[in-house]
Every structure is written in C-alpha cells, then in structure tokens.
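See structure below.
Only one protein chain is missing; all other protein chains are in place.
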C-alpha cells in the first residue's frame, strides 16, 4: 500500500459501490428470503386462483345438484375404488350436491377479502391509536383506557347491535353481500385492534425518546409529520407481526360469525364456514374439513413468512447486511 | 507490509498472538475481520492497541478469549499461545475446546468491555454478577465469595462497597459501573487483563481514575494488560508498548515513546496528527483548522468572527419536575440549568464544557426551546425566543439548528438521506421536489459528501459521513446559530478532526455561530472563541478561550484541566486523581438557590464567586 | 326394585337453568323439573290423558266436569307424599294455581290457567276449578308437565314478586315425583336421587340421575350413540345421514315420535319493504305487492319438493305434510296435494297470473314488480340447507330469493326494537316450526284471527304472523270455542286448517317434524312421549344388559 493509501484511509470510509434503486433493493432482499418467496408465491397463487378461478371453473358454487351429493374428491379413487367420484366435481360435492371446487374458490374469495380488509382496518385503527397514545402523553391515559374498554366489550352483543343498526342501510346501498361484507369487516376490525395499539404504543414510547425524533422537532417538523414520517416506518416490524396474526384471526372470526348467524347469507360460502359446516361429517368426508382447513393454514403461514421477509426487506439496516 | 517484531523477548510472554486470522461469515460471504496479526504481551506490561473504529482491535481481543465464535466469527488461522504459568508449556487457545476455554476465561484471562452501560446484566445485583465467576472458578461458598467481592470493590475504590453489592447496575454511575466491570475481570486474579476501550464512554474525570486504577493493578500484581483504545491521550498515559492496527492488520508496533516521537508508519503519523492536544493552541485567540497529514493543506487561517452579539442568554433556568405521590404532583425538581447567562457573537463559537450531567445539553436545548426553560431570556437577533408562540417558534427554528452527539441516533434509520436533509426544506419552504433535490445536492457538496450518497440510508455510512449529513441537514435552512451538542464526541479522532475542520470552514465562510457543547477539553480548545465551564447547572467560569485555558481560576476548572490525559508519554501524571462525586441536582420544591455572582478576573473573563457546590 | 340400577345419565344440549316449572323459560327446564314435580294428570304417548296425582280424569261422563262446562272437579289420590314425607293435599293444588296466576310472578305457563275464575279445595282431597266461561276443553290447569303441583309449605313465601328471591326453593323444589334434587348447578348439571317417599315402592329403578346440560346436538348424540358415556340424549336433531352414521357404532339407538310440530313457511301478506316508513312496514296498511295473490303463493308451494326436504333434513324424524295441524290424527286434515313437486305447474300458474320473465333475467315480473323475495329463518344447519334447496327451486320457476338467517335468540325473541324478530316479519317469507301443547288445536288456530297480527300498537306482539284476515275464518273460530262435541270440533279444526293451507297457501307447511332423541342400548323402559315431558315415565326406566 502506498503512503497516500494509508492516509487517504483517514477520510471517511463507507461502502462505495453505487447505490441501487430502493425498490430493487427491497426486492433483492426479499428474494433472498426463501420462506418469504414461498409464502408470497402461495399468496399470489391463491389470490389468482380465487380471482380467475371462476373463469376457468365455471360451476356455480350455489347450484345444488342433489343427485350428485356427497361425491368424494377425485383422488379418493386412488385408494378406494368403490368411492363415488366424478370428474364433473374433482373436489367432490357437499351434502346438498354443491361443487366443492367452486365453493373453495368462492369461499376463498370471501375469506381472503374479509381477512385482508379486516386486518388492514384493525391495523390502521390500532396503529393510529398506538402512535397517538405513545406520542402525546396527555392522550395516553384516555386512549389506553379506551383500549381497556374495547377489550372488555362483549363481542356478540356488539355484533348484534351493529347488524341491527346498519344492516338495512348497508344492504340498501351495497346489496346483501356487499353490505354484510362491510359490516363484518368493520366489526372484526373494530374489535381486534387493541393488541396492535398496545404494542405500537410501547414501541413509540421508546422511539420518541430517540434522538432523531428530537432532531426532527428541532428542524421544525410538525407532530403530525413526525408521527407519519419518523415514527411509523420504525414501528413497521411489530405491525407486521400483528398483521400476520390479524389475518388468521380475521378469517377465523368470520367463520365464527357465520356460525352465529350474523355473517354472510347462509348460501354464501367462506372457508371458515365450510370448515365449520363440515365438522359434523368429518369422519366420513375428511376432505371437506381438510380442504378449507389447509387453505386457511397455508394462507396464514404464507402471510407469516411473507411478513418476515417483507420486514427484513423494508428495514434498510437488514437489507444491506 | 511493515513488520516490527516484538522487542521484549527476554521473558516468556503471557500471551502471544501469532498470525491471527479471523473470518466472519456474513450474508455477503466470508469477510476477514483480522488479517495476520501478531504481537505478544509480557507480564507486568501494558500493550496498547490503537486504531480506527473497525480496525480489528476488539476482534483480536475477543479471539484471545475465544469469544469471537459467539459473534459469528471463526479463527481461521494463526496461533494464540497463552502461558498458564507453573512453567508449563503455553497452550494454543485457538485449538482448545470451549469447555477448556471456560476454565481459562474469567479465571486466567479477564476482560473489561467497551460499554460499561451494557456490559452488566441489568436485572442482577452487583453481588450476584461479581461472585458468579468466583463461585465457579474458585469454588467459593456464598459467604466467602461475598467477602472476596467486597475486597475487590475496595480494590477498585468504589465508595460504600457494602451498599453497592445489593444495588443494580443502573443504580450506579457510569464510572462505578466500569469499575465493577473491572472488579469482575480481576476477580480471579487473571494473568492477562484485556481492557477493550474501558474509558471511551466516560468523563475525563472518571477516565483518569480508571486509568490510574488499571495502572496500579499492573504494577502491583504484575498482570499483563492488553489495552485497546483509539484515544492517543490515553495511550500516552498508559502504554508500555503500542500496536497500531489498520483495517484488520497490524501496521506498526513499538515502545510508546518511539511511536509518539518517531512513528515509522504514515498511518500512525496521520493518526497522531489528528489528535487535538491540549495546549496546542496556547497563545492564540482564534480557532485554527487542524493540519492533517495527507490531506490537501487546509487554510490555516484563524477564524475570527465578529463582535456583534447574535445570541444573548440571561438568567436561563431550566428545571425538570420530579413527580410523586398519589396524584403525581411535583414533589421536587431537578435543577438542570440554573441561572446561566452568556453572549455569543456572530461568526464565533462559545463552548460549554463540564462533566456528564452538569446540564450542558439541557442548556443547549433550552436555548432552542426543545425543552421549556422556567425563566430567563434568550434573545436571538434581538427577538426573544422564550416569548414566542408555537408558530413563531417554528419559524425561528429555521434560524437556529442543532447537531446531536450521536450521528446514528439522530438520523432516522428508515429514511434515505436525501429525505432527511430535505426535511427542513419541506417544513419551511415551498420548494418543488426537483428544486429540493438540487438544494440537497448542493449541501452534500458543501459538506464534501458524494452526491451518490443521497439515496443511501444512515447505516450505510461511516460515523464521520453520518455526522456530515447531520451538518448538512442543519445547514439546509442557512441558520445563523448551530447548537452542536457533543457533535464530534462519538467520532474517531481522524474523522473528528475532519468534521471539526469542516465546521470551522463553514463558520469562516457562512459566518455561523456555534454553541459548542463538549466534555473533551482538547477539542474545545481547538474550536472555541469563548468557553463556559459548567458545574451542577451553573456556569462557574466563562471567558475567552485563551484566558480560561491558560489561566483557569475556578477550582473546578483547574481540576477538569488536570484530568485530561495528555497525548504525550513524557508528560505522564503520577498522582492518583481524586474527585468529589457531583452532588445531586435534585432539590425539593421551593428551593431557590441564590443568584450566580461573578467576578471579572480579566477582560471578559468571569469566575463565579457565589457557592457553586464544588 | 328401587335404586337397584345405579345411575342413569341424561344429556340435554340445552342446560336447565331453573327447576321451578312455573318460572322456567323453556322446555329443557320443564323436562328437568318433571323428574320431581308432577301434575294431576298428563298425556301418555298416545295423547290420552292419564291420571297421575288424581284418582281419575274428570269428564262430563263421570261428572267431574259440570254440564255447563264451567267447573271441573279433581279428586286427589290420598297416598301421595311429598319427598319430605308430608302428605300432599288439596291446599297444595290450590296454591299451585295461585302461584302461577299471581300477576307479578311472571309465570311462564300462565296460559294453562286462562279463564280460571277460582280454585277451591272442597276437602282435603278434592279440588274444584271454576272457569269464568264455559270451557269445552278444561284440561289446562294441573295437566301436563307445564302445570305441576308445587308444595305450598315450601313456596308459601314465594308468591308473586317474591318468587325470584326464592333461589333455594326454585333450585330444589320438593315434589312428588320419583326423584329429588340433590345438587343443582344452573345451566350445568343436576343430580337427582331416588325419592324415598315415592308412591310406588319398587320405583324408580335408578338410584341417581345425572342430568348434564350444555354442548350441542352433535356432541349429545355422540355421547350416547358413539362413546356410550351417556344413556339418554334429548332432541338430537341432526342431519339424518350424520345420525345414521353415529348409530352404526352400536352403542345406542335413535328414537323418534311425532307431535304437533310443523316446519312451515309463512307468507307475509303485508309489505315489508324497507322503503316504507318505520311503523308501517309489514302492517296491514300496506298489502304485499304480490304475495297477496293466491296463484303466486300456490306456485311457490308447488315448487317445493317436501319429500326431498324431509329426506335431507330429518330422515326418520320427519314426514312431508300439507297441514298446519298435522297431529293428533283426529284433527289432521287429509291434504296430500302439495306433496308432489310440480315445477311445470307452478310455472304455468305464474304465467297464467300474468307473471312473465319479459326481460330474460330469469326473474318474472308483472307491472314493474319483480318476483324477488327475502327469505328469513333462524340460524340452524338444517334450516340453512332447506333455504338453499328452496331458493334453488324457486329460481327454477323464476323467483329470485335472498336468504337471510338470524340468530335464534333474536329471531324468536320479542324485542320490539329489533327488526329481525319473526313477529315483525321484515321479510317476504320466513320459515320456522311451531306446535301446540296438549292435543287440542283451538288456541293454536285462534292465532290467525283477524286483529291478532303483530303491529306497532301492540309492541309487535301478536300471533297472526301472516297478517291473515278472513271473516269466515273468525266466525268458524267462534263456533269452535262454543263446541264441545269432539267430532264437530275436529271437523271445524280441519276446515280452519285448510283455509290457512290448502285453500290459500298463506301458510306453506313443509315437514311434520318428530322428536328425535338418542338412547343407550342398555336403557330400558324408555317411551318417547311428545305430548308431555320426554322424561315422563323415568320412574319406569331400567338398566338392561346391552
């Protein structure tokens, strides 16, 4: 090494390679996470399946074909030669002869839509309340007591109230299914934001003591912008975790709601409801619980892994390492 | 590659590192942390390892303990010979299994870690942590271990050792904590003591005490000491021999005097040149940029500034409430800043110095109203900052900015630098996206950062670069006043020198005024026009830098000056410094300390004559 | 021999919450209490009245009922002891009536005492009930599990409003039945022990009864049929294929019997449109746009395959029916016309009535009105299957259906604030099941009297769910109330039934539902009785070797 080599080294040294585009970077990091890619891939697959599925598999999920009831999935033929199977219904049919494949597709669409929407809603509420409570000391007490209140609220009466008060107007403007969708999403969202709020608040309490928040304040940044631009991106990781758990809870809660009769119309399939409906016959027709059960689990797992990967990818510190 | 082989071959060294190579497996593949490093340490000898951050000092030390493995590293080559005494042949630690290592760790090699704040387990008492090693290695019973722990605490001169045993780490001050860590390392009377930057995070006063302590141990027990630091002042104070490291390699080794007087390697020379030495500015009035080896000659023009006042602070008092009781009423107050006053001229620098907790940061923040002062007046450009309403204040903030101590902490880790530097512009001007970007690019040029860095994130930069970004951000609105709160304390010496030069350069060009907060007397001497020494919330002495440094009047100022290690091995101190612990700044409600009274001892040089608590 | 057969375990998927029949709120409580409390007479499995605590059933013939039909005189057995050993007297009987008739008491079975003017103890073993008007069917008071005798000594202080604070008494009434309560955990478990003072020294054969509540039909059936943990499960109403599958385990069997329960679709003759102002929806002020047309109603009925519904939903436990009063045999009309599904006929009928699908969207319309229905029912797996099937059939005849299911506690509740009760009927058609107690359908048929419809003025209380109104019908009802002669009564009842069903299709009966319960193979003596408590003859139950 030359003399100037050593003394030049006194200059700041940092990575020198030209920076890549931010999103390219995010993608590169994401792609490195095997689980994330698999999870994301599965989600894309499922989403595509439920969106374009009905175009390919045109059987109507609500059509009853009572003569073809209780058909087994086509693959049962592999080990039980005498099983009643039909290529017209590759996943079999239920006890009223509705096509399981079509129901899986339609049910997936409903479950995923409810799951995502409710999860997003609860995240938005939870994060907003958490950030505000953590940031403004004066609001903290009130907001945290509000959280307690919501934790203590009995969900079932709340639901019934919501259904009573809002079903008719929502039905009038969005149709029976659309209205119910909004109602369900709202109810699940409104009753499940509390853990997120608590976690986010905790993190914000710690974050706002960090110097960069003070720095932002000294730069004349308004509290709103501080929360939005500085605090929010830094609480992404706990939010991701909440999101994963939230999606699972939302999908399952939806099924519990239909179970209680406050959900979608009874002939409107969702994965959760298919699972619940199939439980009494799970010995004779295990596929009817397994299909929706596996679909829910894989979706949740997929979101979990994708969340992990996304969290890593979005954090510039991890991204570079 | 230069090679200076060990000079003390007369006795069997306690430890000998031979061709050490450490690899880290990272996501980007294996990287070398340390490359072919060799040196040895004899009994009763202090070997100092110096070098920039990231040069492999800690990795070498951790390899000696075989702790690198737990950090994802691996000793890929070389030998680490350790003499276990009793005349037995030295063992190669690199080959030992972890079980055998456990018998050596703590018992025969003790280690003091870099961060006293985090090196102790926060949830266990001092006793528990101190006796753990004793009970394991020496199989002491509880009572015996306890008395041995007490002995150790006395040895490291901790006041009230009995009480300390039952306390938790956070209840001790940084200095005490570091002494506990030392006591822990010494517990089993190790033959080799590794001290990894034991004082970097501490005040000069505490630092002086700890250095004295380690030195005494070495002399009294004949312990071999491997001392890691990047502070040349400390090296001069402590070392028998010095090993200079650079980017994972050893570039030079030699006796301390030789290194300081006649460094062979250009890197060593550059490093030494970058150290602001106390006394270097003796006889001058105005700050001058530091001459740096290897850099284009910076203009050595002194920065004089003007004599028109920009900022006038009078009777500024800031107290923090201590709440208690059922209703969380104020029960007492922390008198963080108590009746301070000073005037800062345009284009000049006023430094606030003092020990940790004396209220420097609070003073700086009060001026910007980042904390609400209780009373007093702060006049910027003739406008009373304290009287302003929210909106006015926000607008005024455009004229006064702040640079924080930790460049990493003060930048949002999740935001690209462009955004961060553009933030004040976004807040105060109606510039368009493109215009803003152009302005940021200009600012990057201004602080000598490549424009390509605009799209990076803080962690992708080195410490010095980050601080430049912070400076760029502070400059974005072309403020008149910058409060620099320990703005260079966290940086490597060489980087620190560059940032200091940059700040001086900007001052000369833009006529900036700095309120410079630091506890590093060397730095303060280099940059300030005026100096205010703070103690317990008050300014005990204030005056032109030259007057205060060359003729300190207040007893506290004198003690502070004396505690600063001098980067000159011949000027070693011999006496053990002893400092009074700082009294508590917490007073009950209604306690009104008397006003600060000053006597003018020279032109513009005031010394507090009323009781300062010192 | 009493107590020789050990324990019998009974499972009710709805748990009893109180053991005082008069304060009970549902069948489950009445049935649990029937182990302890007994009436003077009750119906057996063939719907004939048999005396219990009385020596015989009073009739006109034996002079127990007065010629003018206003009094009935019961003579009590003199060998009846309460479980605490004291004898039962006429005073207890008089008290029981007083208890239920006290206005603040909130007696659930008050209607059994309707029209009672006075109850007096003629002597220690004779009680006379006087009605304020001739009562052709005087077997309301003290007959059946819902009107048992309670002990005066025990409940004396619990009359009227004080009834609710008598927790101990309500939880462990002293009775004359085969068992006494040893432990009562509301909504959970009751344990009974054989009554030492029971009149038949040989009975009951079981020493103790464990009466568990909770869970669902599925689990209840499983516990009897598959795991054999329980001996008897009440109302194991499940899809027939599921039940059959379970029964194959060989632990137990399914028993079924038919009462008066009929699953039906009710047509709303008023307009439930949400566009109407609140308070006018589903009131007689606004007739329904198309359900008032008889051909439409008939077509809807014709499109339904009742055989298939029965097969899917009830199996052995149901029969397709065209009658509102499907039992007892003597009162059941012989309609069978509706049993045959006739999609083509239905289409033709609609076509003829002017309902055509002119715009080709699969839904018929006339004068801008589409044949589009909201079809509501309570949440229940079988009902949802029915809804799906019926929706399908109706779509085949060009009728569009929106399904809605509502939680039972709301649907069958009477909260006037809720838009979802079956009384409010904010839908075009709704499906549920109803029945009448005892064997006489008079009050049941009287529900459809003009003016009995739920409306805002009456807080939406009312029994005429369809808002049916026919002078002819009302006149016949009046006649029925005056008639005592059985043959004539039956004839009138059949006519009334036909007016509601076969003639007008205002009510579309679907399935005559039986009661299904599950019993263990080792349990003997079980006689399923749908006219009274299912546990009416528990004194005769025995353990048999499976």
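Worth a mention:
Just so it is clear, A, B and C label the chains in written order, and each chain counts residues from 1 on its own.
Here is the rule we go by: a residue touches a chain if its C-beta (ideal position, glycine included) is under 8 Å from a C-beta of that chain, and two chains touch if they have at least 3 such contacts.
One rule holds in what follows: contacts and distances are computed from a predicted model.
The protein name that UniProt records for the chain not on display, among "Multisubunit sodium/proton antiporter MrpA subunit", "Pyruvate ferredoxin oxidoreductase gamma subunit", "Heme exporter protein B" or "Nickel transport system permease protein NikB", is "Nickel transport system permease protein NikB". Of the chains displayed, those contacted by the omitted chain across the entire assembly are A, B, C. Checked against the full complex, the one of C:132, C:202, C:229 or C:369 touching the unshown chain is C:229. Of C:122, C:161 or C:475, it is C:161 that touches the chain left out of the display.
Set against the missing chain, the residues B:13, B:33, B:78 or B:133 yield one that touches it, B:133. The residue touching the chain not shown here, chosen from A:101, A:160, A:213 or A:239, is A:160. The set of subunit B residues touching the chain not shown comprises 62, 65, 67, 70-71, 101-107, 110-111, 113-115, 118-124, 132-133, 136-137, 168, 170-171, 181, 184-185, 187, 322-328. With the whole complex as reference, residues 11, 14-15, 17-18, 20, 23, 25-27, 103-111, 161, 163-167, 170-171, 183, 185-189, 191, 210, 212-216, 218-219, 222-223, 226-227, 229-230, 249, 407-415, 417-421, 432, 434-437, 443-444, 458-459, 461-463 of subunit C touch the missing chain. The omitted chain makes contact with subunit A at the following residues, 141, 145, 148-149, 151-154, 156-158, 160-161, 163-165, 241, 245, 248, 251-252, 255-256, 259, 272, 275-276, 279, 282-283, 289, 293, 296-297, 299-301, 304.
The rule is simple: only the chains that are shown with their structure count from here on.
Taken chain by chain, the contacts run in an open path, each chain touching the next and the two ends left apart. One finds 86 Å separating the Cα centroids of subunit B and subunit C.
Averaging C-alpha coordinates per chain places the centre of subunit A 45 Å away from that of subunit C.
Residue numbers of subunit B whose C-beta contacts span two or more other chains: none are found.
Contact of a single residue of subunit C with at least two other chains is seen at no position. The residues of subunit A lying in touch with subunit C in their complex are 62-64, 66, 70, 95-96, 98, 160, 163-164, 167-168, 171-172, 176, 260-262, 265-267, 277, 279-281, 283-284. The touching residues of subunit C, counted against subunit A in their complex, run 218, 238-239, 241-242, 245, 274, 308, 312, 378-379, 381, 384-385, 387-389, 391-392, 402-408, 410, 417-420.
The touching residues of subunit A, when paired with subunit B in their complex, are 3-4, 6-15, 18-19, 22, 32, 210-212, 214-222, 225, 229-230, 233-234, 236, 315-317, 320-321.
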